[in-house]
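Of the protein chains in this complex, all but one are displayed in their positions.
Order of writing sets the chain letters: A, B and C. Residues in each chain are counted from 1.
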Amino acid sequence: MNSLNDKISSLAKVEKEAENLVVFSEASQIREIVRLIILQGARFIHLTAIDFSEQRQKIQLNYFFLLLKERINIILKTELDSASPSVSSISDIIPGAIWAERECMDLFGVNFLGHPDPRRLVLPDDWPEDLYPLRKNFSYDFKPPVKSEASVELKKPGEGRTVIPLGPFYPSLEEPAYFRLIVDGEEIVDFDYRGFYVHRGIEKLAESVLNYQQIPFLAERICGICGFVHSTAYCQAVERAGKIDVPERAKFIRTIFLELERIHSHLLWAGLAAHIVGFDTLFMQAWRIREPVMQLCEMITGNRKTYGINIVGGVTIDILPQQMKDMEGVINQIEKEVRELREIILNDEVIQLRFQKVGALPEEEAKNFYVGGPVARASGVEIDIRLNFPYAAYSEIGFRMPIRKEGDVWARTIVRLEEILISIGILRETVKKIPEGPTFIKFTKIEPWQEGISYVEAPRGQLFHYVMTGPDGKPYRWSVRAPSYQNYQALSVLLKGGSIADAPLIIASIDPCFSCTERFETVDIKSKIFRTYTAEELRKCLKAK
Amino acid sequence: MNWSLIIFSSIINISVVLLLSPLFDGFTRKIRAIIQSRVGPPPLQSYYDILKLMGKEDLKSTINPLFRFSPYLSVISIAMASLLVPIVGVNPPFNFWGDIFLFIYIITVVGIAIIITASASENPFAYIGASRKMMLHLSVEPILAIALITGAINADSFKIGDIVKWYHLNGPNVSMLLATVCVFLSLQALIGKIPFDVSEAEQEIAEGVLIELSGPKYACVKWANMSKQVLFCLVFSQIFIPWPLTENILLNILIALSKVTVIIFISTLIEALNPRLRIDQALKYNLTLAGFSITAVFLALLGV
Amino acid sequence: MLKSKIKALLLSSRHRKITRPYPFVPVKPPENLRGKLQILKNKCIGCGNCVRTCPSRLIKIENTSDERIVKFSSGRCIYCGRCASSCPERAIQITHEFELATENKEDLEIEVRLKMFKCLQCGKPFIVENMLTRQIEKLSDKSEEQIRKLMTCSECKRKMQQRGD
Partner (left out) sequence: MDDFYYLYASLGFLLLGAILSIFINRKSLAGFVSLIMNFLFSIGLLNFSINCLMNNNQLEKNLFSIKPLLNSSLSILVDSLSAVFLIVIAIVSLCVTMFSWKYLEVYKAHSPRRFYPFLMLLFFSSVGVVIVKDLFFFILFWEVMTLSSWFLVIFEGEKREALRGGLQYFIATHIATAFLILSAVILYSYSNDFNFTAISKSLSDILKGNFLLSHFILFSLSLAFLTKAGVLPFGFWLPNAYPQPPSSASSFFGGVMSKLAVYALLRFFLSVIPLSPYTQSWGFIIATAGVFSIFIGTIAALTQDEAKRLMSFHAIGQVGYMLLGIGAGLYFMSLNQFVGITALTGGLLHLLNNSMYKSLLFLNAGSIYYKTGTTDLDRISGLIRVMPLTTMTALVGSLSIAGVPPFNGFVSKLIIFESSIGAAKVSETLLLIKGAFIVFGIISVFISAITLASFLKFFNSSFMGKMKLTYVERGNVHWSMTLSQIILALICLITGLFPIISLKLTYNAITSAVNLSLPNFSEIFVTSFFGFGINFCKNCSEGGVWFPIFVIFSVFILSLLIFSFERYAQAPKREVETWYGGKEHSPEEVTYTGHSFYQPFKEMVSFRIGKIQFKGLYPVGLPSFKLSMPSWIKKFLNPDDWFYYPFANKVRLVFISIEQIYEKLSKKYIAWLVLGSILVGVLVFHLSGGKP
């Protein structure tokens, strides 16, 4: 840590505040500093920009890193001229930063020199050039003119090869995304991706019109399955930036719901994975087991999903003793059934045939792409933010981290099934330890220009929220990096060499959440069926931004 | 040759295989629903489905004339094949015509019809489905052929009726039992249900061969698939387990129907409790089984 | 292998029919389900608290000459219940009704028209009548003068004060 400090301070200005190490650097030094930081074993988290054009004609690039062992965030800042911002790319050092750079390119117009794949990522095909929606001079309700000839150049198949279009609308994808599989017979030889069909600019909306207390509800709707993690992460980020101390009971209630959410998310995944290989009975049973959890949440919060209980400063509801008792009953019941389900899956040789040695992600690649969550743990990477960087009430609860080395779909299945049982254990302990007291604290004012970083171990991996507070009662910049964002980028490794039959399974095995990744406002959570859009509607949808 | 009996039994066969097949399909759907803790559709739902599809819009994604023609061919060839299976008695309606090779080839025509429909539809998913269907067919066809040849060697005749007659009289011997087991193990692949529904896998290749079908054409192919299930279950139950057989025609029909129901029930259980195999795994399974089932032929030659 | 299949069958057999014949048989929602908004029109005082808290910004207030209109475009409602909890008069309530499908989006529009009270002095509408009644109710001493004071707009009050003093 200190050595890093020393090394960097020769190159740039370093400030330390609480758990954040803020490094101010010249744009030309970025690559060296990133290399130094990576050498220290830091995880790359995200890269985003903040537009200060109105204040000082600059665009600030923020690179976020995390030193797991020391529990320290590194924010590497560099300021670029907002007229023609350009900086050299770090994608060759960190393959996992490719998307983040492409996103900055799209939304802020930052030019990354030497980027291996400088195509459009987020914006629709017909979005005009030189219009960067996350810049402050772009009004959130502005409708840009449509660019006439419009297409993002996608990979072409070679001689004798065929493109198999998985998506945008596809039976085993719940949300629109386009996986362009280039196949040789049944074998996938190459892969290209075009997504962000449902990107609707939640960040822009939040920065433009909403206030601190409204955003949690928006954040919760980023994801249809694990929305609570987003509202929690947002609230924690604001609480950190505004130095608000949340009451203990609120922290425990958040933990309870985070774990309930993990249980039902993993059960949902198990069902979906079974459904994708055609095992519909298991699908139905997994979802049946999941149902009491949903009903429990509905009973306590008033909604099956999007509980709407998180606000900055605590939670809006309290759990009554009777509800605690009900919860214990539900936990006992599902624990029994999850154990049975686990045995069924683990002993089924036909499932093993389908899952084993499919979509293997070696540990090396897992580290390259900084994948998180069960995907990382199945590849032997020991990362669980609940343990590495405790938040909510996790610091008071002991549990273990399941690790597998194989990195295939089978390992991911085992890890997830393990995690359900671990979550059940955590829930038990939380219920036992929950203190009495208020669930909400009122705060008066949040100082502007403060930064808050918050991580949450979402069911899909490490979630990251960043908030820079603003002057008029709302955040100046709110950035979200969903876990699937990193996991997605590993798909290029996972899919190559697989067969078409395995492709939906492999895609499902990272438990992708398109809406998280694309920060979308989900319409209906209960039905996992997507609406059918016509091309016209979709186009409208994309333009609605 | 008793013409009235032939006509009567042909009508019975065709109506069991074609007209009753949606009912059997409804039965499987109900069983699946029960296993999956669902309420499930009403038993006549498959009829409603077919009728509904008949009136639905017929979408043409290609000008290929074969696309219009081949779905109907699949239904007809199932009907033809059904005439070679004994239901009312020992002999199938067209016993004078009932040759095992002909039967195998007519079944092939069903596959060809669907493959040509698929490839005419110009969709890459349909092509994958067609390729898979052909592979599945060529790996599973030998098993049925070997089993029937075993029967033919035992019974000293290539006619299905004679095989059944011999089997019913002499009871099972080792070779025939082995053949029966092999056919049973390949039944799911013959029907094309999970774990062998690779050519129509919804989640993998978006219904594969059926992807571009709609309206009456889709109804036809769906109907053919339902009928195929009944046909192969009948083949298994009537040729490879021909007991009990009585003199009474009506009783025989009832027995056949109940046997088919039992077999369909077992097949549905397998379908509901298994994931789908990948095509290479399915191929390996079937070819291994085919290689193994050749033993039955040698045993039959030895007379056991 | 066979063991796991049998186990799967057993697991399946434990629950019979968990799907429900909805919509033929209605489903009873749980106790505190957050459903459709219901506005008690006579309770609303038009204070605008809900407008500020609503995350999806579906509540709008428009002032006409003699009416204040509170518009709820509840087609956009996310059922968070923040408006209900912020309403000082409990005029907004969250019901259990969840079958909101409609062919006409306007069915979900709720409009509350509140009569404005005209200033006794200048005759300009300045306060919602309900609010006025509530304020009068809250008064500790309900003297005529105090009530009249409430019934004058702030501008006239200022003028009166200037004149009076």
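By definition in this document, contacts are C-beta pairs under 8 Å (C-beta built on N, C-alpha and C of every residue); 3 or more make two chains touch, one makes a residue touch a chain.
What you see is a predicted model, and the numbers here were worked out from it, not measured in a lab.
**Student:** With touch as defined up top, name the shown chains that contact the chain not shown.
**Tutor:** A, B
**Student:** Decide which residue listed in B:V17, B:I35, B:V90 or B:I149 touches the omitted chain of the complex.
**Tutor:** Answer from the full complex: B:I149 touches the omitted chain.
**Student:** Would you indicate which residue among B:A33, B:V109 or B:I241 is in contact with the undisplayed chain?
**Tutor:** B:V109
**Student:** Can you say which of B:Y48, B:F101 or B:W243 touches the chain missing from this structure?
**Tutor:** B:F101
**Student:** If the hidden chain were put back, which residues of subunit B would touch it?
**Tutor:** Contact residues on subunit B toward the absent chain are 54-66, 68-69, 72-73, 75-77, 79-80, 94, 96-99, 101-102, 104-106, 108-109, 112, 115-116, 119-124, 127-128, 130-131, 134-135, 137-139, 141-142, 145-146, 149, 152-153, 156-159, 162, 206, 211-212, 215-216, 279-280, 283-284, 287, 290, 294, 297-298, 301-302.
**Student:** So that we can see where the missing chain sits, which residues of subunit A does it touch?
**Tutor:** On the subunit A side, contact with the omitted chain comes from 156-157, 159-170, 176, 178, 183-187, 499, 533, 535, 538.
As a convention for this text, only the chains that are shown with their structure count from here on.
**Student:** Subunit B to subunit C: how many Å between their CA centres?
**Tutor:** 62
**Student:** Would you mind pulling out the distance in Å between where the CA atoms of subunit A average out and where those of subunit C do?
**Tutor:** 34
**Student:** If you average the CA atoms of subunit A and of subunit B, how far apart do the two points sit, in angstrom?
**Tutor:** Result: the chain centres lie 48 Å from each other.
**Student:** If a residue has to touch 2 or more other chains to count, which residues of subunit B qualify?
**Tutor:** Residues 35-38, 273-274.
**Student:** Indicate the residues of subunit C shared as contacts by at least two other chains.
**Tutor:** Residues 5, 8, 12, 15, 18 of subunit C touch two or more partner chains.
**Student:** Can you tell me which positions in subunit A touch subunit C when the two form their complex?
**Tutor:** Interface residues on the subunit A side: 209-210, 213-218, 221, 281-282, 284-285, 288, 291, 295, 298-299, 301-303, 306, 308, 316, 337, 340-341, 343-345, 347-350.
**Student:** Once bound in the complex, which stretches of subunit C touch subunit B?
**Tutor:** For this pair, the touching residues of subunit C are 5, 8-9, 12, 15-21.
**Student:** Where on subunit C is subunit A touching in the complex?
**Tutor:** Per the stated touch rule, the residues are 1, 3-5, 7-8, 11-12, 15, 18, 30-34, 53-57, 78-82, 85, 94.
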